[in-house]
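This report concerns only the one structure given below.
Removed: one protein chain of the complex. Kept in place: all other protein chains.
We call the chains A and B, going by the order they appear; numbering starts again at 1 in every chain.
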Amino acid sequence: MKPDDQKITWVREPRLGPTGRSFLPLFVQGLMTTLRHLFRRKQTVQSPETRHASPDPLLYRGVHRLNWDDQGRVKCVACFLCATACPSHCIDIIAAESPWPDREKYPESFTIDELRCIFCGMCEEACPVDAIELTSFYDLSGKSREEMIFDKEKLLSVYDQTKNTEPMRTRRIER
Amino acid sequence: MPHLLAISIIAVVLGAVGVALMLPRGAARGRLLGGLLGAVALGLTLSQLPRVGQWANDALFLVLAAVTVVSAVGAVTFRNPVYCAIWFGQSLLGVAGLMLVAGAQFLAVATVVIYAGAILVTFLFVLMLAQPEGRAAYDRVSFEGPMAAATGIVIVGLLSITIGGVLSAGPMEHHSAQAMATGVLAPQHVARLGDELFGRHLLAVEVAGTLLLVALVGAAVIVRLAADRMSDRQSAADGASAPTLRGGRSVAAESVADRPS
Partner (left out) sequence: MIVTLLEPLLKIVLLLAALMTACAYLVLVERWMAAWVQDRLGPNRVGIPLTRVRLFGLGQPLADGIKLLTKAQITPSHVDKALFIVAPMAIFVAALAAFAVIPFGSVIPTEGLPAAWRLPKQISLVVAPGMDVGMVYVYAVGSVAVYGVVLGGWASNDKYSFLGGMRSSAQLISYELPLGLGILGVVLATGSLRLDAIIHQQAASGAWNVFTQPLGFVVFCVAGFAEAARLPFDLPEAEQELVGGYHTEYSGIKLVMYMVAEFLHMITASFLIVILFLGGWHLWGVTGAGNEVSWPIALVRIIVLLGKVMVVILFFMLARWSWPRFRFDQLMDIGWKVMIPWGLVNVVAIAAWIEFGGRLSAVVGLSPIVAMALGNGCVLILCWLATVVADPTSIDNRPRRALPVVGQVGQPRPGGNPPCGKTTDRVL
């Protein structure tokens, strides 16, 4: 881009006012700001000893869980709606013939790659039977990538761990 | 002492041939041989130098001298101009170290400030901005290599003979004692230097300073004139769109003068 390009609009920098030109007030102002903050109460929450105020379990989007129904069966019917809705393609379902009469399929395997997941909650939105839900667990860690691929048992165990603290998000429609 | 003289002459000639071989030429033949010859010459010279006294001082002097000479050779024989600049800087550091060993603290430090600090940085600017990629012919081939080496022989030979004459007059201790007595190495040598410069040589210092100032102003004027001429030519090339106004002042000159302040 040359300086005589017709597309350039050249602007003269505005002159500083007397405060800006004398530097000193701004100098003091900046110093006062930092000094004030230096002795202010700190905002840091020292996790893991103290935790953030518990996020609202109905709103927060953390680790997924797979819900059991009241007869001890996986609620999921392997309809693939969540896998279809997932923008990061982290849900992998293998469906099989259902052993129960009230549904056609059930997930033989259900894995979520938590490292790919962006925790958008689309799967939860998409699920027609409220089988997949996001919990308020946020400090997720593992020592290998394989460990972070959650299979069906692990996802169901998340439900076991959180069922007391976090109720089902959508009330079950009584039939 | 004919023995010493013979060895000195051999060393100087060997060094000159070595440097001439190492100078960048079209084909890079004989550089290794040149380096070997140079190393032999350096070893011969250093081995013939009189000892100062303490082994620590001797070692310091020999190391610094070797660094200085090797760096100087590197400065003329490397092809990459940036490397040449670095070698030159290192050679100057070596010289500064020698001066420090000799007790001339101010000269040593001033050398570093002036050469290593100012000139070399400017030098690097020029090198980097002028030739970022690829080397020009004048970087790849050095002209008049043998002639330069011969000139080097003459200078080094004359210096050796002169210094040898001084050294043969008496042992080193005698000289340093003499220097101490006459106050050359007095603790107040900075003050003495200032006194000399601004007392006895005041006129020379002032003339040199004025000359430099005039040169600086002249350079600025020349640049300014060239820029104005350039923009005049540009205006002429732009034709009727930018005529000269008010009795020959160019648009550029006018607009610079009328710049909002």
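In this section, a residue touches a chain if its C-beta (ideal position, glycine included) is under 8 Å from a C-beta of that chain, and two chains touch if they have at least 3 such contacts.
Owing to the predicted nature of the structure, the values given are computational and were not obtained by experimental measurement.
Although one chain is not drawn, the whole complex shows that of B:I86, B:A102 or B:V205 it is B:I86 that touches it. Of the candidate positions A:R15, A:H52 or A:K143, contact with the hidden chain is made by A:R15. Residues of chain A that touch the chain left out of view are 3-16, 18, 21-22, 24, 26-27, 30-31, 33-35, 37-44, 46. The omitted chain makes contact with chain B at the following residues, 82-83, 86, 89, 93, 105-106, 109-110, 112-113, 116-118, 120-121, 124-125, 128, 187, 189-190, 231, 234, 238, 240-243, 245, 251-252, 255-256, 258-260.
The rule is short, and it goes like this: only the chains that are shown with their structure count from here on.
Rounded to a whole number, the gap between the C-alpha centres of chain A and chain B is 65 angstrom.
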